[in-house]
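Only one protein chain is missing; all other protein chains are in place.
So, subunit A:
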Amino acid sequence: MSHRLPDLGRLIDRSKRIGFRFNGAPLAGHPGDTLASALLANDRMMVGRSFKYHRPRGVVASGAEEPNALVNMGEGPGFEPNQRATTTELFDGLTARSQNHWPSLEFDVGAVNTYLSRFLPAGFYYKMFMYPRAFWKHVYEPFIRQSAGLGQAPKDRDRDTYEHFYAFTDVLVIGGGVAGLQAAHSAAQSGARVLVLEQTAHWGGRAPVDGGSFGGAPAEEAVEQLLEELRQMDNVTLRSRTMGAGVYDHGYVLGYERLTDHLPLAKGPRHRLWRIRAAQIVTATGAIERPLSFAGNDVPGVMLASAMRDYAVNYGVAAGKRIVVATNNDDAYRTAICLKEAGVEVARILDARSRGGGALMEEARALGIRIDCGRAIGKVSGGKRVAKVMICAQDGAGGALEEVACDAVAMSGGWSPVVHLWSHCGGKLLWDDQQALFRPDPDRPPTGADGAGFVRAAGAANGHAGLDAILSDATAAGRAAAKAAGFKPKRTAAPRGESTEEQPLEPVWLMPREAEPHLRAKSWLDFQNDVKVSDVQLAAREGFESVEHTKRYTTLGMATDQGKLSNINGLAILSDALGQPIPATGTTTFRPPYTPISMGAIAGEARGDVFQPLRKTPMHEWHEQQGADWEPVGHWRRPYAFPRAGERVHDAVEREVKNTRQAVGLLDASTLGKILVKGPHAGRFLDMLYTNMMSTLKPGRCRYGLMCSENGFLIDDGVVARIDEDTFLCHTTTGGADRIHAMMEEWLQTEWWDWKVYVANLTEQFAQVAVVGPKARELLNSLGGMDLSAEALPFMAWADGQIGGFDCRVYRISFSGELSFEIAVRAGQGLAFWEALMQAGETFGVMPYGTEALHIMRAEKGFIMIGDETDGTVIPQDLGLDWAISKKKDDYLGKRAQERPHMTDPNRWKLVGLETLDGSVLPDGAYAVAPGRNANGQRNTQGRVTSTYHSPTLGKGIAMGLVLNGPDRMGEVLEFLGTDDKTFKARIVDPVFYDKEGEKQNV
């Protein structure tokens, strides 16, 4: 059984105990424990069930590479699935539940899959679920949904907050082990700003566990000294619990800081996403030990040798009482020595190398540990826990020579440098045959805009082993990074490191080498996705030669751990099956993030009130107080209508339309775009932007204009006012203000850079109120001020003046067909002006109206609306707006496009009015059917509805639509399709339903 040792445990505080719960059971650990170490201390070796076969699984690793120990953490609004127990720091009151089992971890119905495993090989799902076709929807998918998925989806709203932080540095060091700290130290001496990220809560990486010494002190002490020196340097920033998650172009790096995961009661954000710009990057990300592929290597109790050592040294936890070590290298002997010295029985060391190892082997032997060379594990037996190990010859097929009882197995297949961050942005790898590992190729780094590399690997991440080699490599990397960042590095010697000399490993990709099929079918490569040696070999036999294809076919390396333990072993098996060397097979692609990061961290502050900016006019709050029903228009919220207490929104809209037509209404038109265009070439510029002629407009007058894209399609419309000889004010749609302003700048900066024109977006400088209706003039006159008579200010004119003491500019323009004044005042006085109008308007029956009333009134007048009558495929000619297209101009944006055959096709659908025969309202977007069916068996169409409303003025449904040869078919009745098989009959009519002569607006 796994248990707490009487000694060791450099990271835990044995004087304090803290309580936590696992699957409801109350357990205890010490501050400094991880959830994994605390579970092991409580003899909870089995922590979950595997994904496909529901096999019992235990803790395998001690860090970010852990594939098995994923738990559902927390409760309710603090719940999060798939949390790695090995990187979760224990805190008082922690609750965790194991995943992927039913009804319980100990007894799981899905475990029957393991007996079916020979029927569930690689590609099973692809092969099985193809036929019969109807089964997918009704049988397979419901079944898979029931069974698949590791963690549960959270049900509650996340209670935590998150944030971003933008950081800039000359040199970024990712990894706070000996290599990272030394690289940082060496870079910092040049004066460069250095930022160091370490994913765990502790500095020094593996060195304090693995031993050795440098700078004249034991590793643990030497790390402290190095850290102290770095802390004294003003130009160095050290961040622990911060993972370098991804490296991107231009030295952009994401750092993932976990602030309160271990302090659930602390105030402040839970995670912080560091968005870093680094001139140069050093990846000192260390190395990860590889498992060995032998039968039963997934039984709980089989663990990486380094992890077993970590649990002993860091947390004072032994994985078992009687341990067998299997290895192909010297490093695993450290585990045997450490455990033996801690009083744990080490039953056997099985060294696959026929001649064994070097000094560490001798040390182990001197402690009285039995060492068998050229031996392998044939099979591990045990269900929920290792019970015994069958020993065989490594050069064989698995014939058992001996059985050894034990309760834990330490395995080591060598080490793989963590090359992920080097590779994220295109750094290439080379295969090191000597050490049997992929390491960064210094000649092919990720390159920046200047073609030079901006990432360097250092230490174990660069394929080095032994403290001395690691320290000198890190010193050189730090120095080179500082130099590349433009600093003058100091020539200081690297500290000398001392660690025990090691003999070379012997690659072991399968144990034993010629393992029989039934053993290969129980030799796991990917623990999390349940991929075995036999699956990869099957894929190769079925023709999956590319490692990327094999990955997707077998799901090797596709789980949340992204194959940190499995990838190299898997591609070695694939290479062997294909009869080619490992570098010819290559690796799969490394993509960020290094380990999963929370969605909250990605969203940062953007949730709740600040999920998205909400644009507000100066009168917004007034509208809110009146209980406005809102409509989103871009990022603005505009009142859709102002329903009164107890009034339905629809009734409010009807009332607002009637009141505006009969008395007077107020519209908050502040959101309309207002772009100032000024310069000697302003007229020429606007002649190019608008389809009609703007340069002939007289100062003091207004003109409606259309804007098209280069492809001829109508993109915006609005009224242009000429302010003076050189100056125009262009009104755009609400949604068009920013993009039209940007388009103007683009044309002026790129194509017409020599035209003398400046533009400024004044949309928000002014609050604008439309005062609309037959009593509009009376209302304004009652406030006193400028002359608003038809003589002084005729239709389509504007004037500056004062109304009720407010400085204003008044435009006589109308989008409703009524007498209408659009009045602009400075935004800071917008609310006061609005309130003054409401107050003075009381005797005239004034009411505010919203966007729906605005829409209905414009539709009654047959005015088009950008976004209703247009959808990016409509040209002005389709809308009968030929009158607004100048024939005199040589050019305007869209002119040539509109001359193309498809645009001049007489069969383009054209704008008409539509009136249902029974007065009902046509459904929006409904299609008019034509005789016959198309190639897909659908009914042919001959038109569609673009705007449709109930007109309170006319007391019936009115609509506009685009219809084939529409204007030539006045009076014809079309059939429109609704939903639920309903049909509507509507007559083609003139789109102007109200006041065709335009008398009302011109009084």
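Convention: a residue touches a chain if its C-beta (ideal position, glycine included) is under 8 Å from a C-beta of that chain, and two chains touch if they have at least 3 such contacts; residues count from 1.
Please note the rule applied: contacts and distances are computed from a predicted model.
Going by its UniProt record, the hidden chain of the complex is named "Sarcosine oxidase subunit gamma" among "Sarcosine oxidase subunit gamma", "3-hydroxyacyl-CoA dehydrogenase", "Peptidase M4" or "ABC transporter ATP-binding protein". Within the full complex, the residue among A:M1, A:A28, A:L120 or A:A167 touching the omitted chain is A:A167. Between the chain not shown and the residues A:Q394, A:T588 or A:T763, the one that touches is A:T763. Within the set A:A452, A:L614 or A:L954, the residue that contacts the chain not displayed is A:L614.
Residue-wise, the contact with the chain that is not shown comes from A:K267, picked out of A:K137, A:K267, A:K698 or A:K888. By the touch criterion stated above, the residues of subunit A touching the omitted chain are 161, 163-168, 193, 237, 239, 260, 266-269, 272, 275, 277, 604-606, 609-610, 612-618, 635-636, 676, 678-680, 756, 758, 760, 762-766, 804-806, 826-829, 831-832.
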